[in-house]
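What you see is the complex with one protein chain gone and the rest in place.
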Amino acid sequence: MKTRMLGFVALIAVVGAAINGLFVVPADLNQGDAQRVMYVHVASAWLAYASFGVTALAGLGYLIRRDLRLDALALAGAEVGVMFTAFAIWGGMMWGKPVWGVYWQWEDPRLTTTALLLALYVGYLLLRRLTDDPARRAARAAVVGLIAAVDIPIVHFSVIWWRGLHQGPTIGDPSKILNPSAPLQFVLALLAMLGAFTLVWVYLLIRRYQLARLEWHLEDDARRGRVEAARRGAVGAVGVEEPAG
Amino acid sequence: MTNVEFVIAAYGVILGGIALYTAFLARRIRIAQEASHRLDGDVDEAR
Partner (left out) sequence: MSDLRRGLTVAVAIARKDAISELRGRQAAGSTLFFAAIVLLLFGFALGPDSQRLAEAAPGLLWLAIVFGGLLTMARLHQLEADDGAFEQLALYPVDRRAIYAGKALAGAAAMLVLGGLLLPVVAILYGIPIGAAWLPLLAVVVLGAIGFAAIGTAYAGLTVRMRAREVMLPLLMLPIVAPLLLAAVKATVAALGGDPLGELGSWLQLLVAFDVIMLVVGAGTYGFLLED
């Protein structure tokens, strides 16, 4: 199966990028080894935002076309997105403690924005879980996904203005790695990790989508009482087992 | 400056988390496929 191949390639890519980031690339002059955390932190953050883009667009697509497959894609995006968002926050904290001395920094706009991102999409997933009817669930989720996606740029600008006159810490600025004058090796290490994570991301999206479709079919079959209808003629039938999860 | 613990914690949780999620998805897909096959089998039997 092509998905399996993608999975293997992604695995190799991640292992390679990790080895590169941990052992091959030298430590930063100022931040030391903490710099290495940036590779996984930034990569996770990018894919978190990409995931929610998928969720928002797939949701919009559902509202237009009413195709539940788009809803399955939206769900996949949200779940994968929540995971990468949590990773991004964790990475941010693991970088922040050694460099800033604290795990959390209210003045860092990216950290606060990402925390809100997590809150928004956990809410999205909970909303889905509390709605049973598939069409209603898909419509509600699509609206929430869209509103959340639209809110993010607003949050981004508002927290940057919020910091305003407070100068961010100068040595420990996470966006340093994105600066064009950063050492080439660092940039390449970041790109390698980003590429590897992207492969992982696509793989996980596909798998989560497949799972969503499978579970939808089971849900649908159960609702339509397929087996019961077929059994109406049979004698002494055993009960249908509910699928797990 | 080493800060090795933080680097290990970062990579460990993130890469480990990806691995766990991958395994979790694989398991749930397998369960769903089995349930689906059983359902198909039940339908065929009942016919």
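Order of writing sets the labels: A and B. Residues in every chain begin at 1.
Following the convention adopted for this analysis, contacts are C-beta pairs under 8 Å (C-beta built on N, C-alpha and C of every residue); 3 or more make two chains touch, one makes a residue touch a chain.
The structure presented is a predicted model; accordingly, all values stated were derived computationally and were not measured.
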Among the chains you can see, which ones touch the chain that has been omitted? A
Sort through A:3, A:30, A:158 or A:185 and give me the one touching the missing partner chain. A:158
From the listed residues A:22, A:57, A:116 or A:187, report the one that touches the chain absent from this view. A:116
Considering the whole complex, which of A:5, A:19, A:102 or A:150 touches the chain not shown? A:150
Residues of chain A touching the missing chain are 63, 116, 119-120, 123, 126-127, 130-131, 136, 139-140, 142-144, 146-148, 150-151, 154-155, 157-159, 161-162, 164-165
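Assume only the chains that are shown with their structure count from here on.
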Chain B residues within the chain A interface of the complex: 1-4, 6-7, 9-11, 13-15, 17-18, 21-22, 25-26, 28-29, 31-33, 35-36, 38-39, 42-43, 45-47
Provide the residue numbers of chain A that touch chain B in the complex, in ascending order. 7, 14, 18, 21-22, 27, 31-34, 36-37, 40-41, 44, 83, 86-87, 90-91, 94-95, 97-98, 200, 203-204, 207-208, 210-211, 214-215, 217-218, 221, 226-227, 230-231, 233-234, 237, 240-241, 243-245
